[in-house]
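In what follows, a structure is listed as structure tokens, so that the remarks can point back to it.
The complex appears here without one of its protein chains, the remainder shown in place.
Just so it is clear, A, B and C label the chains in written order, and each chain counts residues from 1 on its own.
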Amino acid sequence: MAQVIRPYGDSWGDGQVQLSFTLPLPAGPRAREAAKRLAAQMGLDNVQIVHSKDLQGFTFFILYGSCRHGVDVSALSHVDEEERSMSFEEINAFIEEQIGRRIVVVGACTGTDAHTVGLDAIMNMKGYQGEYGLERYPMFETYNLGSQVPNEALLQKAVEVHADAVLVSQVVTQKDIHIKNLTELVELAEAEGLRHRLIMVVGGPRIDRALAAELGFDAGFGPGTTARDVAAFLAREVARRLERGE
Amino acid sequence: MAQVIRPYGDSWGDGQVQLSFTLPLPAGPRAREAAKRLAAQMGLDNVQIVHSKDLQGFTFFILYGSCRHGVDVSALSHVDEEERSMSFEEINAFIEEQIGRRIVVVGACTGTDAHTVGLDAIMNMKGYQGEYGLERYPMFETYNLGSQVPNEALLQKAVEVHADAVLVSQVVTQKDIHIKNLTELVELAEAEGLRHRLIMVVGGPRIDRALAAELGFDAGFGPGTTARDVAAFLAREVARRLERGE
Amino acid sequence: MVNELLKVDHHKVARARELAKQIALDIQREIEQVTTVAIERTVARLFGIDGTDGAGVPLPNVIVDQVDQAGQLHRGLAFWLANAVVALGKTPQEVAEACAQGLSICALEAQDPIRIEQVMQDCTRRAFQTIARQRQRREELKAELGTGSEPLKYVIVASGNIFEDVKQAQAAARHGADIIAVIRTTAQSLLDYVPYGTTTEGFGGTYATQANFRLMREALDEVSVELGRYIQLVNYCSGLCMPEIAAMGALERLDMMLNDAMYGILFRDINMDRTFADQHFSRMINAYAGIIINTGEDNYLTTADAYEKAHTVLASNFINEQLALQAGLRRWQLGLGHAFELDPKMTNGFLYEVAMAQTIRQIFPDAPLKYMPPTKHMTGDIFLGHVQNAMFNLASVLTGQSIHLLGMLTEAIHTPHLSDRILSLENARYIMENARDLGREIAFRPDGIIQKRSEEIVRETVEFLEQVAAMGLKGAISAGLFADIKRSPAGGKGRDGVVKKGLDYVNPIMDALQRELASAPAGKGGSFDGTGN
Partner (left out) sequence: MVNELLKVDHHKVARARELAKQIALDIQREIEQVTTVAIERTVARLFGIDGTDGAGVPLPNVIVDQVDQAGQLHRGLAFWLANAVVALGKTPQEVAEACAQGLSICALEAQDPIRIEQVMQDCTRRAFQTIARQRQRREELKAELGTGSEPLKYVIVASGNIFEDVKQAQAAARHGADIIAVIRTTAQSLLDYVPYGTTTEGFGGTYATQANFRLMREALDEVSVELGRYIQLVNYCSGLCMPEIAAMGALERLDMMLNDAMYGILFRDINMDRTFADQHFSRMINAYAGIIINTGEDNYLTTADAYEKAHTVLASNFINEQLALQAGLRRWQLGLGHAFELDPKMTNGFLYEVAMAQTIRQIFPDAPLKYMPPTKHMTGDIFLGHVQNAMFNLASVLTGQSIHLLGMLTEAIHTPHLSDRILSLENARYIMENARDLGREIAFRPDGIIQKRSEEIVRETVEFLEQVAAMGLKGAISAGLFADIKRSPAGGKGRDGVVKKGLDYVNPIMDALQRELASAPAGKGGSFDGTGN
């Protein structure tokens, strides 16, 4: 049964949303009218321009309005909630029991990206937010290649150390450089016949599961991820593949 | 010729907008998916949820995305730019010459609204932002009825003093109380056969020309209005009506 | 403990208090001459009358209006009601219901004075027991759960629908709010009755009704236990029903009340005599109920210039203090109001704000000061507005304010959305933690801008109070000395409801309050002594 929800401002179904954008028009009644029309096209009723600022040739707007659109919650049931998390000890025990050997991972910030903090947070001893990194897990063998690593070099290293998984970090996203770069990595892995042998994981502030899947990765991790989340996923995924006899 | 513009983030046509809203769903992958779908329905591509906050049973989202919609600027040419403004002296001189008598105005905050500061800013001696109020104009005769004035009382006073115009202020807008109240005023004026005799003006932070016209007013003034804007409008409008022989 | 960051001239402060006391005593003499329909309805309520007649008119109104129309209110409702109780052998509620059906109580025969007195004492005792129980319950809960650390974070809910308000209040508490105020609909303050039952319609706020009070207090009790922090509830004890709302709040365990001696006169054009009488009785009830009042001087700066008229705020704080002490409130109950309202474009505006806030802090060291956020100079620029609120948060923690109303980034747009409140709470939490001890770290230069501004405010306050004392408070209000608003003593709403007390006037509730307030010990969060501390 359809169960449609709408944004909530201060009462059920009021549809209130806040919006801001800049239009390439000089400030004035025409720019205001354009802003209102745009908001109307976005499905907002009762549009209120609460602020506009002349940026010389451009106008910045802040608006509120009531969004006509709704989302049917019953249609979201296919979206998985997160898997139960496991503790450091549970994960190591799980790997020992179910897999019986260390999981090998190779990580890198690829392309021209030099933002290593996120990957280090997942891979290095020290970890992040009080959670140790993968390096600290007795049942993981880790190689952190650092920053600005070409896709070729990453795959080469993965082959060299018989990696179960590659962990890619992408932080710079301007003009969708990360999409380009990640797509290239998957294509390269496929071309080299490595794709099915590797669990491919991507992380970064603009990454989530949906995007990762779309780009052909096995998992994607966004802001706030800790090594434990990644370790649990890898442990389960390697076990699943063993079970399936891959 | 159609000339379509889109929002501008940091390059022409990138369509970037910022959006925030709350959904009545507990935080988690489903709420995120719902937020993305909603944004997609609003016409956003490349939706990035940059922040989400669990409000227990509700989730607050901040998103960025690229808006597919555009506005055809050539279709806005009918929107008038503002009339040339006049100075204090020009306005008084204009009225003396073109009308030859003082313009009589009655103002009030109607209904249960007690926000007098805006109306006072327009009507009282002191004015606003360094601009004198109408009371200071030699060619205006003003009656400021203050706050919480019933619509009936306002019209009665207008008849009593042979007003050219009524100035209504509406600040409280929750649940569209102002719309209800303003509509009632216009209907009342029509019922009493006063509508065509009076210039009806409304002002307030959520008022603009378009809304005023829609509700059947002759003019609407929003945030930042000064008495001079209103005086110039009234002077021209009374003159226009005289000319048309009304 | 208040940090003495400034030097404040104690002689000037003492002089200001003396003047304010004199001003308050002048008014007090007039207050004692009259009663009002609202005061009498309050007696009816505390005697147990509630509900409405068939037309929806609240029974306290039905019965008081009847006595008033009979020209008999000068004796006090209590007398007529107790007389009817004795005469008819009914409860006060039954008497009121009978009135709604046509009974004229002033037409009943006069009964035995001793039995009448007995009924009045019984009814009074029952009311006091309930209030005392609620007060004790609050004290227990506060002691058990604590109340958060100052500045206490205070947010409003104002959806117009009490059921939405409840959700939003709980969400706010879970995100760090210490105090929840339910803002009243724009229409209510000029109603000469209190609506009945739960309500779901309202503009710019939600009706204050006893049922709404109860619903919200229950919801907050629930969340208080969940959070291990006692969440305080506020409503508005002002307008034409001040003392009735005080009674309702006392019965339903509200913790704070907006309750100012002059707000109604200035901002709602309510008649002076009416407001002065009503505020006094309402404050006696608040005093006994252990409720903290919040005064409304912050409002002055929404109509008058915040720099030029800063001293009127401080002067009014002195007057409110003295009127409150005369009503039996203790210093720990005086949430005197002031505000961060300077034009954000002003060079060194922050320094002047700090000067004002710190000066008031030092002058009223025992008062749980209520500090109001920027409102007038907030615009639709929600981003800049959020930063203005940050500076306000900083001024508050720096100067050690007590009750801190969170500014909302959408102040200029709408009554707060659910998420606005959460963003504001995060803003406050960040600033107040990040600069937690700043006030203990610094000293102000003895010849600096802040010190000089403080001296100027204090000097102007004394001069202003001299002027008010000379004109009398009513004269000063007539002359537009407060908030740039003029009100005449003969004008204003609700004047009809002021009745001169007869020599035979009785008000057992007021008498009992007087006894209790004079005798009980004080002590923080609780009891009384005679010193006002």
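The rule is short, and it goes like this: a contact is a pair of C-beta atoms (placed from the backbone, for glycine too) under 8 Å apart; a residue touches a chain by one contact, two chains touch by 3 or more.
As the structure is a computational prediction, the values presented were derived from the model and not from experiment.
> As a test of the contact rule: which chains in view would the missing one touch?
Across all of the complex, the chain we cannot see touches A, B, C.
> Out of A:Val4, A:Ala114 or A:Ala213, which is the one that touches the chain we can't see?
Answer from the full complex: A:Ala114 touches the omitted chain.
> Among C:Leu25, C:Ala70, C:Ala110 or C:Ala443, which residue is in touch with the absent chain?
Touching the chain that is not displayed is residue C:Ala443.
> Touching the absent chain in the whole complex: find that residue among C:Asp9, C:Asp53 or C:Glu426.
Hidden-chain contact among the options goes to C:Glu426.
> For the chain left off this view, which of C:Tyr154, C:Tyr300 or C:Phe350 is in contact with it?
C:Phe350
> Which parts of chain A are in contact with the chain that was left out?
Residues touching the hidden chain, for chain A, are 20-22, 53, 55-58, 60, 112-114, 116-117, 146-148, 172-175, 177, 205, 223.
> Considering the entire assembly, which residues of chain C contact the chain that has been omitted?
Missing-chain contacts on chain C: residues 344-351, 381, 383-384, 386-388, 390-391, 394, 409, 423, 426-427, 430-431, 433-438, 440-445, 448-450.
> So which bits of chain B touch the chain we can't see?
8-12, 16, 18, 48-51, 53, 62, 64
Criterion: only the chains that are shown with their structure count from here on.
> Just list the two chains that share the greatest number of C-beta contact pairs.
Maximum number of inter-chain contact pairs occurs for A-B.
> Distance-wise, how many Å sit between the C-alpha centres of chain B and chain C, to the nearest whole number?
34
> Hey, how far is the Cα centre of chain A from the one of chain B, in Å?
43
> At least two partner chains per residue is the criterion; list those residues in chain B.
Correct list: 20-22, 58.
> Residues of chain C that contact two or more other chains, please.
Touching at least two other chains: 158, 160, 379-380, 412-415, 417-418.
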